[in-house]
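Selected chains from the complex are presented in situ; the others are not included.
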Amino acid sequence: MDVFFLMEMIGTVAFACSGAMVAIEKRLDLLGIIVLGETTAVGGGMIRDIIIGIHPPALFVDPIYVIAAFVSVMVLFVAVKYFYQSADILESPMYEAVLNLLDAIGLGAFTVVGIDTAVGAGFGEYKFLMIFLGVITGVGGGILRDMMAGQTPAVLRKHVYACASIAGAVCYVILMNYTGEGPAMVVSAILVTVIRVLARHYKWNLPRAI
Amino acid sequence: MDVFFLMEMIGTVAFACSGAMVAIEKRLDLLGIIVLGETTAVGGGMIRDIIIGIHPPALFVDPIYVIAAFVSVMVLFVAVKYFYQSADILESPMYEAVLNLLDAIGLGAFTVVGIDTAVGAGFGEYKFLMIFLGVITGVGGGILRDMMAGQTPAVLRKHVYACASIAGAVCYVILMNYTGEGPAMVVSAILVTVIRVLARHYKWNLPRAI
């Protein structure tokens, strides 16, 4: 079983659904939902590939992730449309909780995928670059999603969002020397997701200036 | 007559004017109008060149499109300033209709220009990449325009916006094998524009989830 492929697929599906849910909240039509889902799912990887000089970015050459995101969005769309008739769902705490969980899963999966791509591209010696690329791959799709949807990016607004990604990235860079890439990826991705879920549940806050 | 040059020039002028009209709506001053016009006109092509690894992007080496966009913006600015004294024009349906038409023309022209650039860069074998690059070139400038102007990007909000671009891109990729690039470009660009104009007129809508 290829852990890298599995992680990228988990991240793609989770982020595609998170983008689609934000689009549904904004009352966009089906096309807007698809575009926002796709952008969230493949945006972080595209930014990463542009930064390290992979031309053209992987998603353009092998569209499997674009297709996976499309299928995820369509399934979500049908589920929401036929099982929920009213807009009440948008106000329910459950909607917000699911959206947050999907975002946390995507953040964890894409953080480790980003580091692994950096290693594969020959940057395994640059620890700082690897961590930075992991974080950008993790948060990039969500930043594009939020900026296009007209809301403050999660990375600026949510409890310990960037911190969770950095913690997972550092964990991966250390662990991979001892356990190999596969187990290190899984553990680090879960770490990110758990930190985000706990941060939301216990409302971990950092101080404000004023 | 070089059809590629003609298409790129049509797209540049149309998108420069659309960016300037949005800036006028937002009551920006002349500099803001020029910056938004330029960004809209050359933004999609810059994103495309970065994605396929053309360094530096064509617009930096040969500034003819930057100059064309500048002239277009200045002509539009003078026309609006001296022929319309009041802000009533901004509320008139005509203003919105012209803005929409210019956006549709730019979308069509840049979609085919994007595909042609991908072919020229040696990606003629990758059908998916060609279509994707065409769509990104078409919608990219408008996304930058709308995000900078603080409004939801047209690609999320307008009737069958991305669909029109995809339809034109697929049409071009198929047609070019039979008719050569020139006629295929013209037909496909017109197809995009016509779909967008019809979509607006008949208010073609896709379903919402809720």
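Every chain is named by a letter (A and B) in the order it is written, and numbering of its residues begins at 1.
One rule holds for everything that comes next: contacts are C-beta pairs under 8 Å (C-beta built on N, C-alpha and C of every residue); 3 or more make two chains touch, one makes a residue touch a chain.
It should be emphasised that the depicted structure is a prediction, and the values quoted were computed from it without experimental measurement.
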{"item": "Homo-oligomer size of the whole complex, from 2 visible chains", "value": "3"}
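We take it that only the chains that are shown with their structure count from here on.
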{"item": "Cα-superposition angle relating the copies chain B and chain A, to nearest 5°", "value": "120"}
{"item": "Chain centre separation in whole Å, for chain B relative to chain A (CA means)", "value": "29"}
{"item": "Residues of chain A that touch chain B when the two form their complex", "value": "23-24, 26-36, 46, 50, 53, 55-57, 60-61, 63, 66, 77, 80-81, 84, 86-87, 89-90, 147-150"}
{"item": "Chain A-facing residues of chain B, complex", "value": "50-53, 123, 126, 128-129, 132-133, 143, 147, 150-153, 155-157, 160-163, 205-210"}
